[in-house]
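All protein chains but one are shown in place.
Moving on to chain A:
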Amino acid sequence: MALVLVLIALGSIAFHLLSPWWWTPIASNWDYIDTTLIITFWITGIAFAAIVLFVAYCVFRFRHRPGQQAAYEPESRRLEAWLIGLTALGVAAMLAPGLIVWGQFVRVPSHATEIEIVAQQWRWSFRLPGADKRLGAADIRHVSDENPLGLDPQDAAARDDVVVDGGDLHLPVGHPVKVLLRSIDVVHNFYVPEFRAKMDMIPGMITYFWFTPTRTGAFDALCNEVCGVSHYAMRGRVVVDAEPEYRTWLDQQKTFAQLASGPAGIRHAARLRADRGR
């Protein structure tokens, strides 16, 4: 048993160091999260190895042999105080950076662009502000096949919003974005592992998180809160572009006003109905 315990302690460390499974290369500003994670790995790893090896030593050194008697030692105030102090120190060393980074996570930079992601079983839609640089009003009452995001047709701020329904979301590299999250049916969660950040989307509420994409590329997004039978198939994609490519892409997108009146909207509605029929 003692030997097995030693192997577990060393084997776990070896696995940690050598195994090919590790986090995805980061693509956002949240490397602070990775740093906190590494600090936590160090502290907990040391505690784990130390305690398991100590147990292994005890099991070997104090194993039963004929004639052996255990010591009688009910408690030791001093030792306990030391251990409590040391543990508290370790906990503080993890909590302090954790809370500092959380402080950054909840405070969105004022120059962040607001964009919106809307979830429904089992697909994503995206909305970007139009020329007025802000997102218009939306309400579940307006949701229809022609208007899947429920934008308010009376609101001028909404009419110029860019709606991406069924395509990839593009973002310019290096600009902080505040992602507003909505759901029109059940709880979903938008997660791109490379960005590290995620948040649930709750029907009847608007939630948010923010991040800054730091490298270009295409990243898979997934739904990360169980949302029904096709939860696992609720995928999406975020493409982070350099500024010129982003502009080109943006110019090809349709605004809410264009979609609602044009043939694209009608075609889209027909496709939705057909999907549902299947």
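What we mean here is this: contacts are C-beta pairs under 8 Å (C-beta built on N, C-alpha and C of every residue); 3 or more make two chains touch, one makes a residue touch a chain; residues count from 1.
Definition applied: contacts and distances are computed from a predicted model.
Look at the chain that isn't drawn here: its UniProt entry, checked against "Ferredoxin--NADP reductase", "ATP-binding cassette domain-containing protein", "Cytochrome c oxidase subunit I" or "ABC transporter", names it "Cytochrome c oxidase subunit I". The chain omitted from view is touched by exactly one of A:A137, A:A157, A:A197 or A:L250, namely A:A197. Considering A:L3, A:I51, A:A156 or A:A242, the position touching the chain not shown turns out to be A:I51 (whole complex). One of A:V101, A:A137, A:V173 or A:L250 touches the chain omitted from the figure, and that residue is A:V101. Residues of chain A in touch with the missing chain: 1, 4-5, 8, 12, 15-16, 19-24, 30, 32-33, 36-37, 40, 43-44, 47-48, 51-52, 54-55, 58-59, 62-64, 68-76, 79-80, 83-84, 87-88, 91, 94-95, 98-99, 101-103, 105-106, 120-122, 140-141, 143, 145, 150, 181, 184-187, 189, 191, 193-194, 196-205, 207, 218-220, 222, 224-233, 235, 272-273, 276.
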